[in-house]
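Removed from the display is one protein chain of the complex; every other protein chain stays in position.
And then subunit A:
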Amino acid sequence: MSRPDAAEPEPSPSVRLPAPLVAIRGLSKSFGPVRANQDIDLDVRAGENHALLGENGAGKSTLVKMLYGLLQPSAGEILWQGRPVVLDTPETARSLGIGMVFQHFSLFENLTVSENIALVLPPERQSRLDARIGGLSERYGLKLAPARPVWSLSAGERQRIEIARCLLQDPKLMILDEPTSVLTPQESESLFRILDQLKAEGRALLYISHRLDDVRRLCERATILRGGKVVGTCDPRAETARSMAAQMVGAQIAEVSARHATPGAERFAAVGLSLPAPGLHATALKGVDLAVRGGEVLGIAGVAGNGQDELFAALSGERLAAAPGQIRIDGAPAGRDGVTARRRRGAAFVPEERNGHAAVPGFALSDNLVLSRHATGEVSRGGFLLGRAARAIARKVVESFDVRVGAPDPAARTLSGGNLQKFVVGREILREPGVLVVNQPTWGVDALAGAAIHQAILDLAGRGSAVVIISQDLDELFRLCDRLCVIHAGSLSPATPTAATSRDDVGLRMAGTEVASATAHAH
């Protein structure tokens, strides 16, 4: 790690580099006993695309929130064009020329594009603003129609509103937090073209992403955080995604090893599964067909909000299907079975959200074990809980899946995200289910835990179980799945073998394009 300015003797004016646009010196931030950032040094120069890398919990979000005035540092200083500044509010940061595009959009669904933009700007006439948005849209290829209501827009379009909001304030430094996590590959590429243009205008970019291939495409410098500290800097173009991941994790990540199982009989199927939308902004399922055989892993790709949660609820039995035959488990009709009855038929489920859905944060692990295992007999009898049995099985999950715990039977909320995820996946896999349906198996999980979960899923399939993975992470799906399909607006595309599928193809289907063209062919 280098500290370019700190210790060097004063260079002569002729060779002095321009002061970095923003320089962070010894910045620290503590939340109670947790030290989220410790003694961080970081420079971003004008016209530079700088990546900030690190695992979940490495301290990236804390750092950029301090840069954007949302958090106050506990120690250290921020220099803006060489002068120390106190960024006490986002307004102060914006007035200096720091803009930020958040991972989660903060848009009002029922307002139009220009109304959403007007909300964050000083008051001005709507017609003038529309003209400015039009000009900006043309200049950067944002393709924004000011009068469109936000609810009618795709994730990529919504993100371009956020970018437009940021650009209208003419920032010198733009911070982007995981901008591609909800985009299709094609949408990501059009984002990168916009970012290239911003860089050419001399704007600096601080880019947070866990997609290392994106970072290699965009950035010429990267700072790597681990455990709240800077552990290195590198030139992403000279690294591989694998070598950068190893620096982020601090260890080599084992390559998941494929299994060799010949697919057996069909174990799990949905047949013409349709359900109305459960709420106003929810998605209806439209005639979903899928079939998975023993030993097979089926992947379901899709942009967030296209019916993944609704599909998981319907597959798990949290919502019942209209007819028994719409779900089959090992050949038996199970569409009218609730989640407990489906578990008794040998199916197991892992929802996306760990806290409050897959597990209760305030409950001990043994109580959380009972959550999904009470139906299958080992932990309750005659209406009574068998506490000792539950603790023993919970301990077995902890040991078999290397869950790091600080106490014998701790509350779930004391575990890190990765460890809790290993527990909720392990809780199901240790039962040796014939069918496993898992939604976002490694969402927000550190890379080592993610690799362990991937391996456990593949091993389960290798032992003859049928697995369905719903995920927004294409890398994950391409690595694990035998066949892939795509969910878009509640419809599921037919599955194609992974080996015969390209990312571009999946990306187009995620955006709903291919479905449209397929319909066109049918005519």
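Brief remarks on what is shown
Going forward, contacts are C-beta pairs under 8 Å (C-beta built on N, C-alpha and C of every residue); 3 or more make two chains touch, one makes a residue touch a chain; residues count from 1.
Here is the rule we go by: contacts and distances are computed from a predicted model.
Looking at the choices "Fumarate reductase iron-sulfur subunit", "Glutamine amidotransferase family protein", "Outer membrane lipoprotein carrier protein" or "ABC transporter permease", the name in the UniProt record of the chain not drawn here is "ABC transporter permease". Per the touch definition above, the residue from A:Asp367, A:Asp446 or A:Asp482 contacting the chain not shown is A:Asp367.
Of A:Pro149, A:Gly338, A:Gly417 or A:Gly462, it is A:Gly338 that touches the chain left out of the display. Residue A:Ala358 is the one among A:Ala358, A:Ala389, A:Val445 or A:Leu458 that touches the chain not shown. As for the chain not pictured, it touches subunit A at residues 31-32, 72-78, 84, 86, 88, 316-318, 338-341, 343, 349, 351, 353, 356-363, 367, 370-372, 374-375, 380, 383-385, 387, 410-411, 413-414.
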